[in-house]
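One protein chain is absent from this view; the other protein chains keep their places.
Naming follows writing order (A and B), and every chain is counted from residue 1.
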Amino acid sequence: MSDKTTRGNFFEDFSLGQEIVHATPRTLGEGDVSLYTALYGTRFAVHSSDMFAMALGYEGAPVDNMLAFHVVFGKTVADISLNAVANLGYAAGHFGVPVYAGDTLRATSRIIGLKENSNGKTGVVYVHSVGLNQRDETVLDYCRWVMVNKRDPAAPAPETVIPDLPACVADEDFILPEGLQMAAFDTLLSGSPMLWDDYKVGEKIDHVDAMTIEESDHMIATRLYQNTAKVHFNQHSEKDGRFGRRIVYGGHVISLARSLSFNGLANAFSIVAINAGSHVAPTFAGDTIYAWSEVTGKSEIAGRDDLGALRLRTLASKDQSCSAFPDKGKDGTYAPSIVLDFDYTVLMPRMV
Amino acid sequence: MSDKTTRGNFFEDFSLGQEIVHATPRTLGEGDVSLYTALYGTRFAVHSSDMFAMALGYEGAPVDNMLAFHVVFGKTVADISLNAVANLGYAAGHFGVPVYAGDTLRATSRIIGLKENSNGKTGVVYVHSVGLNQRDETVLDYCRWVMVNKRDPAAPAPETVIPDLPACVADEDFILPEGLQMAAFDTLLSGSPMLWDDYKVGEKIDHVDAMTIEESDHMIATRLYQNTAKVHFNQHSEKDGRFGRRIVYGGHVISLARSLSFNGLANAFSIVAINAGSHVAPTFAGDTIYAWSEVTGKSEIAGRDDLGALRLRTLASKDQSCSAFPDKGKDGTYAPSIVLDFDYTVLMPRMV
Partner (left out) sequence: MSDKTTRGNFFEDFSLGQEIVHATPRTLGEGDVSLYTALYGTRFAVHSSDMFAMALGYEGAPVDNMLAFHVVFGKTVADISLNAVANLGYAAGHFGVPVYAGDTLRATSRIIGLKENSNGKTGVVYVHSVGLNQRDETVLDYCRWVMVNKRDPAAPAPETVIPDLPACVADEDFILPEGLQMAAFDTLLSGSPMLWDDYKVGEKIDHVDAMTIEESDHMIATRLYQNTAKVHFNQHSEKDGRFGRRIVYGGHVISLARSLSFNGLANAFSIVAINAGSHVAPTFAGDTIYAWSEVTGKSEIAGRDDLGALRLRTLASKDQSCSAFPDKGKDGTYAPSIVLDFDYTVLMPRMV
């Protein structure tokens, strides 16, 4: 093998406290915004209209939170998860300053935990990743943990360190855009009269709509994010792989579910936190994604009477409507159609 | 069903004179322009080149008329046609001020007619929709009528009101961009020496070229327009639907036909009016679209000797070449390959 190419890091290549500068900074442009709309059909007004966003105090329409997430995540793949067996979870995700077309994003990561699996063939890598803009402001940071192959099963196991990750981002850690104000939030233009006050903890919402995924759709998305994980792209090798076909990037399903959630959560105009997330089962081209959400928490924002936070679980289901709210059973087993269980917190205007 | 979600309006939800503000204003950007090119391969110079357009008096390359149309139309779907059985027709469509990248479009509609069908299960809704930019200037307006399901067949029928719609937009209603002038129209760069003077009423033009539609193509387009009609996106439900598969958004076929018409109408640089239009038959992924046009009218523009108007019928045909001009028969029945019959008026430079 050439010394010029990389096949990515294996488990034994990581060390606790290791800092990684990821390659390929990326200037987001109007084209990325349009492609995001074209890939998911998202309709949240704040990301769709400069006028709507500026009336709330933004400089213009900020790019969708998940677009920023995917671009930052994509940069980490070549170093962190090229040899991953599975993306196990997310925690402690905070969105920072808004991202606008014209901003240049880059990413760094720090290894915060390592645990070799008992089979000696794989290990779990815990990583804290940070996305920064051209002014070195944090646009988002999050932790994730992935199961990564060892290159050499005989390589010695590192000391096991499992980081202490919160089950949920604390309210006081929410970062609100400077100057944000809700007085001009127009619910005719946003598509729903339902405000923070209208939602109850425990409420379940079937998002009704659904979207079928084609191979081109998920590959165009994943290439846009410069995510190079080969399982998404190479049918020639995947035909002999675990599933016999390409696997859809898990983040593509998150974005589809978030976009579908517009029907029921149209005023959830910004994501402030990713609390947890699990890609329960793989998704493939041809699958049709439905989604439903449960309101799992409500909190006021200190010093603000014009907006509040809703904690949500959004579940994505393939080839089955969510009218019966397919879920995880008491034994921890998910209904067979579930592919995603995503726990996050959104901002929503309040009645005044 | 959750009180947070919508399944769209049914026939009995509409009332005569009702005004609807549609959700999700949309800032069009350079990305939308590029995607439009990538989806249809359109080659009209005025939409492709800032330099070409500015030489004619535009501020820059205006976005394609049909892109503006689809974005405005898309906004109306959630309120007007989510429960539509069929999109029956268009009339009185005028294009107003040009749309440029950076403009923010929004849409409003007024119900101008209602007629319950004799079966008591459906009714026809006539609607006048207006697209506005961020300066409240009209970028286009048009009437359409759709057959919409009743939620409850027992709901009483409204008084029948059928609006008086013109067969054709009158010449004096054409809106020309301010400052438009043809002196610098370069027919080498536009791709054809054929000017307004060269076309004859009754002339038929086979546009020669053709384009096969893939599922990703029409879904990317329809999502770009934030058109949420589920028949375009959900294979899981459509496999048990009327056609067993997803239906291509009718506007996608209009744009394909307009793009194909470049070969024969390269100097038809702007659409000023939509006179009428009929989606004769559904289109599906895998279909190959051909097109031909008939010149049905020519008119001078008052006070202008440098440009004139051509009224056109462009017909799209699937899986059959248009070299024999497949058409509507004397009995009103269309040739089996025809999917679109679109009646519109374009501007073209004149010999000077």
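The rule is short, and it goes like this: a residue touches a chain if its C-beta (ideal position, glycine included) is under 8 Å from a C-beta of that chain, and two chains touch if they have at least 3 such contacts.
Note that the structure is predicted; figures quoted are calculated from it, not measured.
Within the complete assembly, B:G191 is the residue of B:G57, B:G89, B:P163 or B:G191 that touches the hidden chain.
Only one residue in the set A:M194, A:L224, A:L310 or A:I338 touches the chain that does not appear here, and it is A:L224. Of the candidate positions B:E137, B:E214 or B:E300, contact with the hidden chain is made by B:E214.
Residue B:D32 is the one among B:D32, B:D79, B:E116 or B:D141 that touches the chain not shown. Residues of chain B in contact with the chain left out of this view: 29-35, 37-45, 48-52, 61, 101, 188-192, 194, 198-199, 203-212, 214-217, 220, 263-266, 286, 288, 319-320. Take chain A: the residues that touch the chain left off the picture are 1-7, 21, 23-27, 29-32, 34-35, 78, 101-102, 104, 106, 134, 214-216, 219-224, 226-228, 230, 233-237, 246.
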